[in-house]
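Missing here is one protein chain; the remaining ones are kept as they sit in the complex.
Lettered A and B in written order, each chain numbered from 1.
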Amino acid sequence: MPDTATPIDKRPLVLLTPAFIAITALVVIPMSFILVYSFYENVDLAVDRVAFQFGNWQALFSDNYYHSAIWKTLRISVVVTVLAAVLGYLPAYFIAMTTFRHKWLLLLLLILPFWVSFIIRTLSWIHILGNQGALNGLFLWLGLTDEPLQMMFSEFSVMVGLIHVFLPYMILNIYVSLEGIDRNLEPAARTLGATPWQAFREVTLPLSLPGLAAGSLLVFVLTGGSYVTPLILGGPSDFLFGNLIYDAVVTELNWPMGATLSFTLLVLLGSVVILYSRFMGLNQLSKAFG
Amino acid sequence: MSAWAFIRFYTILVYTFMFAPIAVVLLLAFNNSQFGGFPIDGLSLRWFAELFENEAIMRAFRTSFILGLMTAAVATTVGILAALALVRYQFRGKDWVTTFLISPVLVPETVLAVGLLIFLRWLHMPRSFTLLLLGHSIIALPFVVLVVQARLVGIRREYEEAARSLGASPVQTFFSVTFPLLLPAIFAGALFAFTISFDNITATIFWRPSGMETVPTQIFGMLRHSVSPEINALGFVMICITVGVPLLAGGLARYFSRRKV
Partner (left out) sequence: MTRKMDSTKRYEKLREAVGNGDVDRRTFFGLLGSAGITAGLSGGIMTAMAGQARAAGVELHFEGWGGVVSEALRKHAFDPYEAATGNTVIDATFGGENEVLTKIKAAGSTSGHNILHSSGVSWYKRWVDNGYHVVLNEDNIPNLKNVMTTMIEPFRAITPEGLSAVPYDYGTTGIAYNTKHVSKEKAMELGADLLLDKELKGKIGGWGGDWANRAWYGALQSGQDPNNIEDWDAVWEKAREHRELVLKYWGSGAELMDLLAKEEIWVTEAWSGRVAALQAQGHPIAYMDPPNGLAWMESMFVLKGSPLAEAEELLNFMLEPETAIAVAAGQKYPSSLDPTKVDMPEEVTNLPAFDPTGKLEALVFRDPQTWNPQEKKQGAMWNRVKKGG
């Protein structure tokens, strides 16, 4: 390939410049202000003292309260990501492969929920899963149960809410990678004697992996950073690390601690992205040779 | 064929799951009662009437709409350039570049919001519509990059090389070959950016200049006193517009083209 032969190519740099400037100015620099804050000392509500001390970091490392929140957050994020992948792959495949003429409509339908405010959408799960909700109404009517099932305000309802909000990210990412696959590949594999399942497994699935990985990454990271869904749909024990940050920054007005917690989350989620990036980098490399 | 039938059935189930809460919102838009949800005591259009009289919501809607469009334009442009660089070129440290591009998603929005505010103070800039636009764009950027990137990986280089070998200039190649192939990704990216901006609340609360409300902040303000079904009516109207207008346009176009023949 001609452009990879020359070792120093300025074109990618030029293409990346706008994004780099934007992220540097709007994320990196503001975050360095926050990092500075994590060494400050909170004297009273909203009153911070300029300092360079490790009290906040020490609290983070020594306090089991924070550790259990981190575990819980990772666990819920993994479960939500896996479930979203399981739920999302087939619909994405369907949209990509269907001969239905109004394919765009299926895609539009995916994005539509965003048009109803997130808070309203989340609250409306109470109408479905609640004691007087649609599902319980159906179960009672069918005689499956005598008493309404308690589904709301549990880890279950929090996960339902999270999956519901993030599933479109998964489906769209898988879809765009499936859509990019040459349509003739699967039939070609079939004519070479592969069963449909083999053709899918050997051809389509590997080619759709970048989308699946991107979608999973997004869902994982977004779940790890959310805090509103557990507030609305969860019971007292359902919270994520984001809730601790929100509590520290907004309700306790303790910015130094909030900054410390934020950095922790940043590092945790960042390492996941780096892992992904390593893995995907290899994947793309092998494809370039293939 | 039974596998395909299963996939279709599965898809319908997933769409049902996606639409269950929306269906609830749409139904309750017609519920006569001020509050309470199911069972619906009576049907009425009063919430639609109140919605159109509610200037605050309508104003918030206009703000959100304009903001969303501009966010889509900015984020998609920047995002596509970056995705092109990532997919089309080999260079050192690509892993780090990718991580860097995705980093805005990693920052909890509350923190991103507060950090940017402190930075603005340092620059002596007041909060403004521009801040909201830039902030929303940076939140949407990683999504655009990811969506576009996944799509670009699948576009075969050979098409472009074929065009080049047939004598097209790089610019011509881009607009006649690459761009059309990119269109679905651009569309998906822009739609994503728009909807992310339209639905953002956490950061918007901190960034908006005083006196400016977007739809989510307006709803947030109503939460203290119970949410009015006007909001459900707004959702209904929006969905009708987004689904209905393209359908109607397509239907009319077909109708008239058939008449001509």
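Following the convention adopted for this analysis, a residue touches a chain if its C-beta (ideal position, glycine included) is under 8 Å from a C-beta of that chain, and two chains touch if they have at least 3 such contacts.
Just so it is clear, the structure is predicted and the values come from calculations on it, not from any experiment.
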item: Interface partners of the hidden chain - shown chains only, full complex considered; value: A, B
item: Residue of B:3, B:49, B:66 or B:249 touching the missing chain in the full complex; value: B:66
item: Chain not shown: contacting residue from A:118, A:153 or A:276; value: A:153
item: Hidden-chain contact residue, picked from the options B:129, B:159 or B:174; value: B:129
item: Absent-chain contact - pick from B:49, B:162, B:183 or B:223; value: B:223
item: Interface with the unshown chain - residue positions in chain B; value: 33-37, 56, 59, 63, 66, 70, 74, 114, 117-118, 120-123, 126-130, 133-134, 205-206, 209-213, 217-218, 220-228
item: Positions on chain A contacted by the hidden chain, ascending; value: 21, 24-25, 29, 32-33, 36, 42, 44-50, 65, 69, 123, 126, 130-133, 150, 152-153, 231-232, 235-237, 239, 243-244, 247, 249-254
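Throughout what follows, only the chains that are shown with their structure count from here on.
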item: Length of the line joining the C-alpha centres of chain A and chain B, rounded to whole Å; value: 16
item: Complex contacts: residues of chain A adjacent to chain B; value: 1, 3-4, 9, 11-13, 15-16, 18-20, 22-23, 26-31, 33-34, 87-88, 90-91, 93-95, 104-105, 107-128, 132-134, 137, 164, 167-169, 172-173, 176-177, 179-182, 196-197, 207, 210-211, 214, 217-218, 221-222, 225, 227-228, 242, 245-246, 249-250, 255, 258-259, 262, 265-266, 269-270, 273-274, 277-278, 280-281, 284, 287-288
item: Chain A contact footprint on chain B (complex, rising order); value: 3, 7-8, 10-11, 14-15, 17-22, 24-25, 28, 37-38, 77-79, 81-82, 84-86, 88-91, 94-112, 114-116, 118-119, 122, 134-135, 137-138, 141-143, 145-157, 184-185, 188, 191-192, 195-196, 198-199, 201-202, 215-216, 219-220, 223, 227, 231-232, 235, 238-239, 242-243, 246-247
